[in-house]
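Shown here: the complex without one of its protein chains, the others still in place.
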């Protein structure tokens, strides 16, 4: 066990896989010599050489396209898109190619690759360093989409993703890189050193893709969330003093519907929290599934707390970013109904 | 009034706008001399010259990018993407640029443009000529997304879209180009000549963006649908003999929630039907909104009938495409619950 | 001189009802363009990218340095080339009829372009991988792909190795060096670069070959492939099949003011050749040379194959609406089958009679396999694959939500 930030945990996962599997390669913009703008790959090129860890041109569809070709050949590329906001040029390669190659070739060719991308806001990054595009991936058959919320999960899930036989979109909530974030942007965040999930085992282990985690047990209302919003939910529950059950989905597709169902059948109430814009966000899918699976148990309408349906603003970031107060209001509303 | 196919109605809309507004230009792959692979722009280059109607290289992001530049300058481009499946290379330009230029420039620059794209399946086109990507647009603040289901709406909505001050994604259900489709793929479809909505006024008129249409009034269950599925729903209602209200949404964003609410409050039951894959499809958003708006009126869980969460197959097309039988099963289920 | 900006709109030299006119096309004399060193650089390769490598003269004689290069290619190999091309032609002919009869939904021919894929494939080794477009079934023919599998795919029936997943002609045949074709143009070009990087990184001694049409060179992936090939120097051959048309769109709309597609590659620092794609000997010579050069580690190479799309774009297309009807007959580089025939006859190794006999023989072979495959079902005569097959291979292991959906399908 060692205490790690999420950045260190991610780096450690790549280190483990680069060491134990020669078919693993890591590349992306600035990931080579420099080690990535968030330093997630720092030191890896020095350790494994530039045939294993290298810089790429600024072309995300080229990064994805090269990775697809390598993966089809039999390698296991784990590539970085510098910010999730910059994956859009690669959207064709990711959704129409990586996601479809196993199917359309009837499994002659497969595409075991990971695309890591920092996601979400809270760093005053404005429109193009803050978006949360997960719903654009969950609509695509053939992709898996995951998002860890702490160093322990980050390492275990990244190893699982690299070992997965299919393409995995690996979203990294950048607001959590250095510590959990409870929504108080004026105060100093605690680092991962103060959090139990900052304790990360050495060497190889996996956190399976497709399993949610109940972070807080409770009886009155279920909160479905992932990434940074897990901590916002915790903060909201504390301040609202409601006996909520908080589920960190971790894997959006495949979704652990069983865990969700058990919880909502117990509580009869459910609030979904995510940063992404509301309309057609992943919250919509969660609500559609929950109302279908748990309709007869529901005591009040399912609530969504999300980013507003506006482009991510710079100055008004903290009014856009769903904070504990907004989640609390939704909880109260769900309880009152 | 003249009887038109949807192709003719769309062409007529562009003809009207090319004639009455010199800032309108039409371009895309094969749309110039040849008039488009579906012939929607046939004759327009001959009539207006190649400065107004022209062919482009096979690069969808270039098509979108040029259109954005022209629109920002003050023109009103109406461009064609040959199949919605080929819009993916343009997804960055559409979602991160067209959708955001008004906002990010605080309205110094705007982006009044239309991107037309044939969508949906039912023509044995396989994976890359059949997809329904509407949910990938409805998640994007700054875009409007519409989908007409008949010649009358097609012309009126396309004129409205070209006149709209913001970027409009104009989805054309290609299965309806030549006639309504009631799901019987073994028989011959009727043409638009046999359908009242094939009667199209001459000259200028608009069908406003943002207004749904109640196609069939009913009391027992509400069917929310759009595009080809409107006719599938009609067929299903006929064969199930259920007093359903069918709403053709026409505009997905903005959504006419008022019309939906009125209907579901009346019926207490709701089935959503679309061709796109289920997970994170637009149906999820509809269900999330409906359950929130009408929770206390609901008598049974909201149902989704959609394409399966698999890539669109070629041979098994008619098992993938939601047909009247599947819609009927959902209606029965909704009524029984 | 020009005084105000005005846009240009590239137009083909002739439209329907006009006389075909290829006078704008400059054609090097056979044998005129030499053979560069393996190590030649893009900047020194202007003549190879702007000229046209040709071997056969108008009388069918093989001339010049590239002819020298393949003088040890046997007459049997050339006759095999003839057989490959005629086989492809027989398949195309049969499938056009089958599509008209509604036996399949869609088909695409490669008439006039047969030499390229047939000749190229025969120079590859097992394990080398093509990333083809829909107009390179010739690569499968040149790889002796079983016709049963080929027709199975075209009919989407139970003999289809892809079990009906893909539109006809979008084959996949890993064991025959044929990557799964995408319906989205261009995407495979950068994937080929990635694959060839894996060739180099694993040191497996294999190479990759990317394929793209002139129209699709406009795609983003064409650019990113040239760029990454230039940066990383993997063993990849970047083929561009310039057949003058992209559906109804004249090649000028993809070329702009570039002199040739090969010269565009040069701008990326990639050495490039431009070759008469209707000259089977030129195809064999250049492919042989290119494959050897690539395998030896001299880095990426672009080849523009200059040809003409004699048939319609696809069964959904009507070229009579945008170009003169018999434009193909005026194509200055002729027909690949006719030209190879002339060469073989001039060698005394072929005759009109043997030619007709071979055509008949191949038509028989093709027809008999076709009939056999048709017996397993066509679009009008369905013997359905189970629809649940569509849930297979979405992922390696079927997730719960797909299991639920498969159940919901009730199948």
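A few comments on the model shown:
Which chain is which? They are A, B and C, in the order written, and residues in each are numbered from 1.
As a convention for this text, contacts are C-beta pairs under 8 Å (C-beta built on N, C-alpha and C of every residue); 3 or more make two chains touch, one makes a residue touch a chain.
All of these numbers come straight from a predicted model, not from anything done at the bench.
Partner chains of the missing chain, restricted to those shown and counted over the full complex, are A, B, C.
Check C:100, C:296 or C:403 against the missing chain and you find that the one touching it is C:296.
Among B:190, B:257 or B:332, only B:257 touches the chain that is left out of the view.
Residue C:207 is the one among C:33, C:159, C:181 or C:207 that touches the chain not shown. As for the chain not pictured, it touches chain C at residues 1-10, 38-39, 41-43, 196-197, 199-201, 203, 205, 207, 218, 220, 222-224, 227-235, 252-259, 263-270, 294-299.
The chain not shown here touches chain A at positions 29-30, 32-34, 37, 50-51, 54-59, 61-62, 85-86, 88-89, 124-129, 278-279, 308-311, 313-316, 319-320.
Touching the omitted chain from chain B are residues 23, 25, 51, 56-57, 59, 61-62, 65-75, 89, 92-93, 96-97, 100-110, 141-142, 144, 165-166, 210, 253-255, 257-258.
Keep in mind that, in the parts below, only the chains that are shown with their structure count from here on.
Here the chain at the heart of the shown protein, by mean C-alpha position, is B. Averaging Cα coordinates per chain places chain A and chain B 31 Å apart. Spacing of chain B relative to chain C, judged by their CA centroids, is 36 angstrom.
Centre-to-centre spacing of chain A and chain C amounts to 42 Å, using the average Cα coordinate of each chain. Within chain A, residues 61, 89, 92, 96, 100, 103-104, 141-142, 253 each touch two or more of the remaining chains.
Chain contacts: chain C has residues 163, 165-166, 170, 182, 184, 220, 394, 401 touching two or more partner chains.
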